[in-house]
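Excluded from the complex is one protein chain; the other protein chains are retained at their positions.
Moving on, here comes subunit A:
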């Protein structure tokens, strides 16, 4: 257990949050050790699926169903799971977890440097005071110790670096970001926008806001990043660096400082705690290749291991002082887990525009921001709200699959796109924070490194069920207003985790007796340990959360670094 080089900071995880923490600390001159449990990923070099056309792949980007059954039964349920992206998903067989009997949970995970930032869907939306104030207004969960004004400058800061394409709309419930030009709508989407906004004046159909460069800044160009080329194969990795990932942006920026030590295949088993100083001294790691155990020390530890990864480490970091999990004097560690509920909406045929088509493959769509309960009403049919992602399409040859017909006639028919456009809206709803939705460590089941498996017990409740009725109803009504025909509502039972927006488990709060972290993502109980991924979230809004993970991470680093310079965290 030789203690080697002493670091200023250890960052656990190298994804969305970890990459940002690494960049910020390194740029402030801190010697930073980044520990990633997954394999090494180099920008461009390790994008093994990139530039593969279907015919370059023996099975045309389909994954062997036998391999799926044996090794990827959970990961394969992700929309982005293909042969060309498979290497970015964790192997389920080698990384088991436990789920409460009678319930479901899909733990979708990256297993590499860059984590899920490599294959995320890139949708990026600010939160507003509607979101940060929700818990206080309706009494679910605990009040956030922060408000929009605390985060707004950090949104600005992060957005300037990562690059968000989108349009300024001036909506109070969805504040504008620092935008690069939006990706165009199709003529069908523009038409739907006009009709839906006319029929429902309180609703807005806007350009999807996505972390793609459309007009790179000098800073972005200097990191080797360029504009989106509209290939829409982002989840394979993009050598243009056009979409934001930690591998294309934050980690290279951190590396450029000379202050980062990045180690892959290093699983953090536990946080080491010194009861005399009341601070963490470092972390114990297991090398996943050699199984060798090694301790690393640092003045400050940032947990950015993903919502469930961070909670797992904290729950496993027990000691005489913290018998029930690290910094868990409140007893709330592992509780109030959330994920957005989706798999619901409607689609229909869109009349007109038969002479119009699109050119290029847009890796983005349209967005309809939340429009219900905008005053955080508590007397509505349900509390909180939902937004929609969507878009239009004009089907190509895949429309023939499963149908009838063959031969020259079919080939001729498929030479043209489908006669009609289609338009689709998919709802993403907020789940309330509830104590009974929780993750614990399984008492007996271990992973192959001897670490207790997480045991997840999450389910939807009455409010989500009521909200889903409205989500489907409103999608149908908007398609009707747009003039769609053959409208089909769709709804599948949501599997928690499947939206890959897990949040909570180490929530922020004002009161140390009922929360794990303070308003700077700092453990109430241990001042030199921070958690800045989704685990910190006291509620989940209905927007995609990664942008807020990064804004809060940058803010927490700024706070921690200032305290370190004052000598208060050392």
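Brief remarks on what is shown
As a working rule, a contact is a pair of C-beta atoms (placed from the backbone, for glycine too) under 8 Å apart; a residue touches a chain by one contact, two chains touch by 3 or more; residues count from 1.
Heads up, the rule we're going with is that contacts and distances are computed from a predicted model.
Per the UniProt record, the chain missing from the shown structure is "Gluconate 2-dehydrogenase subunit 3 family protein", taken from the list "Carbohydrate ABC transporter permease", "Nucleotide-binding universal stress UspA family protein", "Gluconate 2-dehydrogenase subunit 3 family protein" or "Outer membrane lipoprotein carrier protein LolA". The residue touching the chain not shown here, chosen from A:95, A:167, A:229 or A:349, is A:229.
Screening A:215, A:411 or A:445 against the full complex identifies A:411 as the residue touching the chain left out.
The missing chain, though absent from the display, is touched by one residue of A:29, A:54, A:352 or A:450; that residue is A:54. When the whole complex is considered, the residue among A:324, A:396, A:448 or A:485 that touches the unshown chain is A:396. Residues 51, 53-55, 58-62, 64-66, 82, 183-187, 189-190, 228-231, 233, 354-362, 396-398, 400-402, 404-408, 410-411, 414-417 are the ones on subunit A that touch the missing chain.
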